[in-house]
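Inspection log for the structure reproduced underneath, given as structure tokens.
All protein chains but one are shown at their positions in the complex.
Presenting subunit A:
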Amino acid sequence: MSVSMPQKRYYRQRAHSNPMADHTFEYPVCPEDMDWSQLYPEFFSDHQSTQKAAQVEFADIGCGYGGLLVELSPLFPKQLILGLEIRVKVSDYVQDRVRSLRAAETGSYQNIACLRSNAMKYLPNFFSKGQGLVYTNTDVEEVHLWMVKHFSEHLLFTRVPDAELVDDVIISRLGTCTEEGKKVQRNGGKNYLAVFRRVEDQN
């Protein structure tokens, strides 16, 4: 059964959505209750039950139309990647897109999925505490400086110097594979990147 690719023009929605408003979202009571098999059926099929349950290792907060998810999927085929998007139409687009891609190429794109949610409020419902890296990217310098300031001042994060990011496969794609990224390129804008690592509390 072929699933045709969704057309973006039917899923347009303005960029800003108020995350403080009481939209209605579905979210698990706690991370242990989350049924990831709905989003990544291939990874949770029966023959895998004896193996360690797969976990989402990448989260794209505000994934938009899913450009980054699609780009990263073949690069990390054994790892689960989740896109979180608050907008109704846009999250639906990504879900349709993933369905269509999975149908077109058997076995591919099984490791990406999109959830409609408010990451600010409900991230702790989906994910337990973990270590890791935060990649930030923007074409607006003030936003970049704001993010750098807050992450640098936060005692649980430290900035990863550019020298350490030379071989990073994600960095090279952050500014190019998303809708916003392509728009910036067309307009000759600049991308501001900053990466931060979660560290232990010093106290």
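Going forward, a contact is a pair of C-beta atoms (placed from the backbone, for glycine too) under 8 Å apart; a residue touches a chain by one contact, two chains touch by 3 or more; residues count from 1.
What we mean here is this: contacts and distances are computed from a predicted model.
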From "WD repeat domain 4", "Exosome complex component CSL4 C-terminal domain-containing protein", "Pyruvate dehydrogenase phosphatase regulatory subunit, mitochondrial" or "serine C-palmitoyltransferase", the UniProt protein name for the chain not displayed is "WD repeat domain 4"
Full-complex touch with the removed chain, picking from A:Gln79, A:Asn125 or A:Asn191, is A:Asn125
Touching the left-out chain: which of A:Asp35, A:Glu142 or A:Asp167?
-> A:Asp35
What residue numbers in subunit A mark contact with the hidden partner chain?
-> 7, 9-14, 17, 19-20, 22-31, 33-35, 38-39, 87-89, 92, 95, 113, 115-116, 120-122, 124-125, 129, 154-156, 201, 203
